[in-house]
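Please find one structure pasted underneath; my questions will follow.
One protein chain is absent from this view; the other protein chains keep their places.
Then we have chain A:
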Amino acid sequence: MDHQLTAWLLAAAQTLAFIFAAPLLAGWVKRIKCHTQNRAAPVLWQPYRDLAKLLRKDMVLAENASWLFRATPYIVFAAILIAAAAIPLVAVDLPTAAIADVIVVVGFFALARFFTALAGLDIGTAFGGMGSSREMMVAALAEPAMLMAVFTLSMTANSTNLSTAVDYVLHAGLVLRPSFLFALLALAMVAVAETGRIPVDNPATHLELTMLHEAMILEYSGRHLALIEWASQIKLMIYAVLIANLFWPWGIAREFTAEALAIGTFAIATKLALLAVILVVWETVLAKMRLFRVPQFLGFAFLLALLGMLTYVVLETGG
């Protein structure tokens, strides 16, 4: 019983860590991006300041905004939060991981996107509609690729449970599986598309022709905007943690001792910092794509994921 209680407390702490570390990761990405591009960088905790500022500010709602528009930021935040709770960050075998498996996590991303897209249409401006339409097109191609990539892992581990999958990889040791390589590449490409990074979308732009995500949330302000921005920072972190912990889980805490947890925290922090560097290099050397090149990019990701899965079922199982 005591063990159970510790586990639940730890799960809650991990979810809180997810929420409060996400802006830090975003700040880190922004900072090294500025450094690589020879620009003056903001301080590391600038995202916290931005969020605090937005939360304090008064809101302006469009005249014909409906209840759906007002409810969306909360729904989006809740959906992303539940997804975050299910992901092993510092420790495995936490009870929250059993509540939602990886399909549920993808489902909650889809729920968040569904409501964001609806909110984009709610005001009745051309921008919102454009953003929603494009976002749903990107999502329609990215979501199956993501599912296929994680299915490769779940088939290997015979579990869609993320914690179990991580456990499995830890037990199997360092084996080079071609299927994992394909899945990793596919997942990385999907992550870029889903978190609105270059070359699919540009998080820093407000130029109408290139906007996807920003176009949908153009009408938000104040605390609503804060919640949405925060949720997208958490989403970025979720994808980073997924990639880090599914493919290189080493270092993650498997028992709930202070020492193991400290190592786990340090390990994930290092992994995320390194992944952020890779993301920055990727975003710096690539240019944003034309919208209708994106389907090819995602189609390639889907193909890679499918190849990974077929590699697994044909080469690595059965006889």
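The working rule: contacts are C-beta pairs under 8 Å (C-beta built on N, C-alpha and C of every residue); 3 or more make two chains touch, one makes a residue touch a chain; residues count from 1.
Throughout what follows, contacts and distances are computed from a predicted model.
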Name under which UniProt lists the unshown chain, selected from "Hydrogenase 4 subunit B", "Energy-coupling factor transporter ATP-binding protein EcfA2", "MBOAT family protein" or "Dihydroorotate dehydrogenase B (NAD(+)), electron transfer subunit": "Hydrogenase 4 subunit B"
Option touching the unshown chain, where A:Q14, A:S154 or A:T265 are the choices: A:S154
Which residue of A:I82, A:V241 or A:L304 touches the chain not shown here: A:I82
Full-complex contact with the absent chain, from A:I103, A:A172, A:A262 or A:V281: A:I103
Touch criterion as defined above, residue of A:F114, A:F247, A:W282 or A:F300 at the omitted chain: A:F114
Where the missing chain touches chain A, by residue: 55, 58-68, 70, 74-75, 77-79, 81-82, 85, 98-101, 103-104, 107-108, 110-111, 113-114, 117-118, 120-130, 132-134, 136-137, 139-144, 147-148, 151, 154-155, 158-161, 164, 208, 218-219, 222-223, 227, 291-292, 295, 302, 306, 309-310, 313-314, 317-319
